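Of the protein chains in this complex, one is absent; all others appear in place.
Think of it as A, B and C in the order they're written, each chain with its own count starting at 1.
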Amino acid sequence: MGHLIPPSILPYVLPVIYGVVIVAVLPLMAGYIVLLERKVMADMQARLGPMRVGPHGLLQPIADAVKLLLKEDIIPEKADKLMFWIAPLVSVTMALVAYSAMPFGPAFQIADLNVGLLFILAVSSLGIYGIVLGGWASNSHYSLLGALRSAAQLVSYETAAGLGLVSALLLAGSLSLKEIVQAQYDQGEWFVFSVPIGFFIYLVGSIAETNRAPFDLPEAESELVAGYMTEYSGFRWSLYFLAEYANMIIVAGIATTLFLGGWLRPFPHFSDHLPGTSVEIMDGLPAMVFLGVALYCFWLAPKQPVKIQKIVMATVGGLCIALAGTMVAALFGPEGVRLGVYGGFWFMVKVMGYLYAFLWVRFTFPRYRFDQLMRLGWRFLIPLALVNLIAVATAKVASQEWGWYPRITMILATIFTLGVALWLASRDAKQEPAVEAAGGD
Amino acid sequence: MALNYILFAFFAVMAIGSSILMVTRRNIIHSAVFLIGALLATAGIFLQLQAEFLFVVQIILYVGGIMVLFVFVIMLVNLDVSMRLVQFNRQKWVAGVLALVLGAQVLFALWVGRGELRLPAPAVDVSPRNTEAIGQALFQHYMLPFEIASILLLVAMIGAVVMAKRRV
Amino acid sequence: MNVQLPFFLDRIWLIPMFPLITAAAMFFFGRRLKNNVVSMLCAGSVFLSFVFAVGAFFQLLGLPVGERVASKILFDWIPAIPYHTLGGRLANFVAPWGFQLDPLSSVMILIVTGVGFLIHVYATGYMAHEGGYYRFFGYLNLFMFSMLMLVLANNLLVLFVGWEGVGTCSYLLIGFYFHKKSASDAGKKAFIVNRIGDAGFLLGIFMTSALLGTVTFNDIGPALAAGHFAWGDPRITAIALLFFVGATGKSAQIPLYIWLPDAMEGPTPVSALIHAATMVTAGVYMVTRTSAIYQLAPTAMAVVATIGAATALFAASMGVVQNDIKKVLAYSTVSQLGYMFLACGVGAFTAGIFHLMTHAFFKGLLFLAAGSVIHAMSGEQDMQKMGALSKKIPVTYWTMLIATLAIAGIFSFAGFMSKDLILGKAYEHDALLWAIGYFTAGMTAFYMFRLIFLTFHGQSRVDHEVEHHIHESPKSMLIPLVILAALSIIGGWVSWPEILGGNSRFVHFLEPVIAMPHEARVETATGASSRLGEIQLMILSEGLVVLGIAFAWYLYIKRTDLPKKIATSLGGFYRTVYNKYYVDQIYDAMFVNRAKDLGLALGAFDRNVIDGAGVNGAGWLTRAVARLSMWWDTWIVDGSVRLGARIVWLFSYPVRMIQDGLVQSYMLLVVIGLIGFLAYYWHIVHQAVR
Partner (left out) sequence: MGAPTTMIAPDYYLLLSLALFTIGVIGVLTRRNVIIVLMSIELILNAVNINLMAFSRMWGSVDGQVFAIFVITDAAAEAAVGLGIILAFFRNRETVLADEMDMLKW
């Protein structure tokens, strides 16, 4: 189709398409992550969760979205109109912009900046303005306190998380996300296995950065009603909501890219071809999974109480069939398409796993006090990250310059860092300050 | 081609406009926001100058760090008092005029030396590994300044802590 | 002498130390101690001293007669200072902190510690109900220490230390009831009068060391011998007279006797111990101690004898008319001291010391008995308000009667021995002196028995509220009375005169201390031959004494109305005597007021001349100059400074306008500078181009 469009704008076409796709899909994804969250919560609490809207509440997100869009949009009297209007936009915009460097697949990436990782970090760190300005603009103490808290929280944990990332960057030797994934492919193992402690630090830091439980102090219902979102409602509120979940996906994507091997499938080097073809057997796996889901849906469909639900369930089954078909078709399609499809699949799978960890943590741990939060960030994570960084650097030097066996050095570094972590933890346990420090700065 | 000029014009106008607004706003928060805008525009200029690393650093440090600090402090100090006061001091007119005179002088300098500065013809990839290049320069040629800068930061940090600490 | 001395002799220096220690204890913690503890400590320490004294005495007796002297030098108080005496000899002035025990001082310490111990015991009873118990006994022990220092000293300076010490203690004890004005006045009077005497004594000491080049007693005799001083050398006479001035002060002789009667303000035990038994005899002791000097000064001897005799008569005459029981005893003390000086004056130093001892016994007893009477009368001292007490307080009565007989000189009582020895010596020396002493003896018998009759006999004149609780004193007071009574009886027997078949052992015991120059011995030898013998003298005096007693009985028992008549019949004379011959008034007129006037005059001089003309004038002058210079400072100096400052201020005005402390205006200046710089730069470039 190259002849349809003038060559001058050719380089700009594909990115635009990708961008449109992302902006279109993201809200839907966010909605379904919410549904997933509620389902998981219900499961962990031995409940059913939403069941009414759609089969097993499958249509719940759509219902919520409609409700939010139709709600009245309230702006407080004393609020700073301009800021009140801008703030949510800032949040969501920055969240969306961050996707422009996110590699969903070897080809599925808007722009491969050679500072991609830094770019994502930078842009996602701008999201804080949405929160702070919104909290300030609504001219309410709850909002302001929540905003300040979340700002402080973000600034503190960005450092730790960034340092955790750097340990992986050391191994990758590049800031370009694509090359990072490539490095993991070349070195033959995901960096989560090389620098597990870096991964752990980033996990905690990312949870805090996205204001998720147990670090959800900015919107702690028991303390300040809903934090910076107290005065927001309706569409703007949903924008904040969207921004939060978009950010979750971003941090999950970053973690996937840096530690979980990005779009690489498990055991990327294992290759066993289908006889007579160049088809990897392992690539059949996704198709099989979708097929199974489809069959399950078809088996469920007649059991649905209402007719519409039967139809919906059947539709879902058909969707899954279609997906499986595409996968299979992609197997025999051109190289680029195949890589893109499968890369996207594995990427999303890993992201979902990471998010599941988020939910799991959220429903497991109680909320922190603010001073505890700060102490954890400044007195445990950051020193640990620094030590980890030094250890990893030493290990890398040892393996590169002195020719030690890389895995051994990495394991040694990890063990050393673990010791340090234990020491730090015991030290903090020793000097637990009084409760009067609560509320922090 | 044109796109380049368009980008530059966009960023330049955004930078100048928002900085003018920054200087003139009555509400400090608005000023801060417009300064952020100006900084982002500057970052865009950097990007257009193919300094990706500085572009990111500008965003992370300036926008994500320094300005967050500013907004923090603005929210800590009581605004609505200072908002109701006169915003410009006694010497505003003479100061403004003098600043403009200074600008005019530099403008004169630019006018004298117009057209003598040329950007080299763009190589196919101008320092594709901008980050590596900066790293090399920073850690080999500018090692000492780098260390001194780090010490400067340490001192500044201590000073800030001592200053902002209560009951001091 | 560093031959190994026996135990007690080697430790004579301890004798004063015991009272000193307890005195210090009293002053430091006395307030916290119970009364019985205090009395145990103080009396106990004095008793310890007494034991040591007795031991030392007998060990001294153990030595051969020739070298009966034990001296102990603790350390050099004033190290040796070489200097030239008036005689031109090179001498070495050294005042060792030394003690010396010879027959004389041994007798003294026996008297002091023995009588002192008894009086301590008495005081524990007498002072039982007084405040300041520990203070009283502290002073008393301090007095014991000083007195023992005085008698044990081996040189004049240490003796002077004791001398002053006893003076201070006497002052403190007379003024013991310091809240009573009369008491504190009496104390001050005693002290000041003593100062006069002490001044004389001190001058005497200076002259001694200047003339003889030594102050140590043992070296005085050899120094005199070495100096070849003629008999009656005026310098020696001067020394002797100066010493005698001190003696008159301490021993209450004319003209300095006036303090002793007032000293009766003090508690009775004090009167007994200090103002009868021991301290007042210090003068006699000192004169005896320096007898070597007196031997060479006949004039001084004559003065001493005359003064002594006059004092005896004079005081006795005043004692006749006193009504205060203690006053009577005080005047009798003065007159008895007069006897002692009479003895010294006629060269019978041993007799003087002998009388000193017996007098210590019976006069101490008299005072204690009087104190017992006062105690019984609950503080009443006027004999007019007494009478017929002999039944009520028999022990006191009998002991006092014995003492009276002793002082009156009835045969075989202590007083008889010593007094008749003195009279005999006086008679050998000069008939007139003997006559005075003889007459005084009669008066003594008269007023003493007047005291006895007024107090114990006749019909009672006691107030009724006092009447019904007259009571005998406690044992602690009576036992010393009894002991002293016994001593008053037998105390004199230690020197039973040869004529009555005795051997005057005491006198011979003292002989070696008194160096008799041959001239004096020759003189007395010649004097003793031609006149009456001792027996006749004794009989005469006994007769006179009995006469006096009978006269007293006739006046105060038989015809109690007569004394008034006599008093009125010779009114002026009586009043004169009754008012002690107005001596105090005379002294006031002659000395005290003159001294006051002098003080006032000096004060006026100080106020007007010194302060007025000198200080205030200088002050005024200074102030004037200061005002001048202030004007100069203010207008010229400061003015110029301010002028400069003003000028600078003026010229700095524009600069200061810039320095308004505002950051932004400074920034503005920076911008201006930048503009200027750029303009200049462009100017340069322009010229370079052209």
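Methods note: contacts are C-beta pairs under 8 Å (C-beta built on N, C-alpha and C of every residue); 3 or more make two chains touch, one makes a residue touch a chain.
Everything numeric here is computed off the predicted structure, so don't read it as measured data.
Engineer: Taking the full complex into account, find the residue in A:Pro11, A:Pro302, A:Pro334 or A:Pro366 that is in contact with the omitted chain.
Structural biologist: A:Pro11
Engineer: Looking at the full complex, which residue from C:Ala226, C:Leu432, C:Met667 or C:Val685 touches the chain that isn't shown here?
Structural biologist: In the complete complex, the chain left out is touched by residue C:Met667.
Engineer: On subunit C, what residues meet the omitted chain?
Structural biologist: 656, 659-664, 667-668, 671
Engineer: Can you name the residues of subunit B that touch the chain not displayed here?
Structural biologist: Within subunit B, the residues that touch the unshown chain are 1, 3-5, 8, 12, 15-16, 19-20, 22-23, 28, 31-32, 35, 38-39, 42, 45-51, 53-54, 57-58, 61-62, 65-66, 69-70, 72-74, 76-78, 82, 85-92, 95-96, 98-100, 102-103, 106-107, 110, 114-115, 117-122, 124-127, 130, 133-134, 137-138, 141-142, 145, 149, 152-153, 155-157, 159-164, 166, 168.
FYI, only the chains that are shown with their structure count from here on.
Engineer: Examine which chains touch each other and state the graph shape they make (line, ring, star, complete, other).
Structural biologist: Topology of touching chains reads as a line.
Engineer: Any idea how many Å lie between the Cα centroids of subunit A and subunit C?
Structural biologist: 115
Engineer: Can you list every residue of subunit B that touches 2 or more other chains, as numbers and ranges?
Structural biologist: Residues: none.
Engineer: What are the residue numbers in subunit A that touch two or more other chains?
Structural biologist: none
Engineer: Spell out the residues on subunit C that touch subunit B in their complex, using ranges where they run on.
Structural biologist: Listed in rising order, the residues are 662, 664-665, 668, 671-672, 674-675, 678-679, 682.
Engineer: Spell out the part of subunit B that touches subunit C in their complex, as residue ranges.
Structural biologist: For this pair, the touching residues of subunit B are 89, 91, 94-95, 98-99, 101-102, 105-106, 108-109.
Engineer: Spell out the residues on subunit B that touch subunit A in their complex, using ranges where they run on.
Structural biologist: Within the complex, subunit B touches subunit A at residues 27, 29-30, 33, 36, 52-53, 55-57, 59-60, 63-65, 68, 71-72, 75, 128-131.
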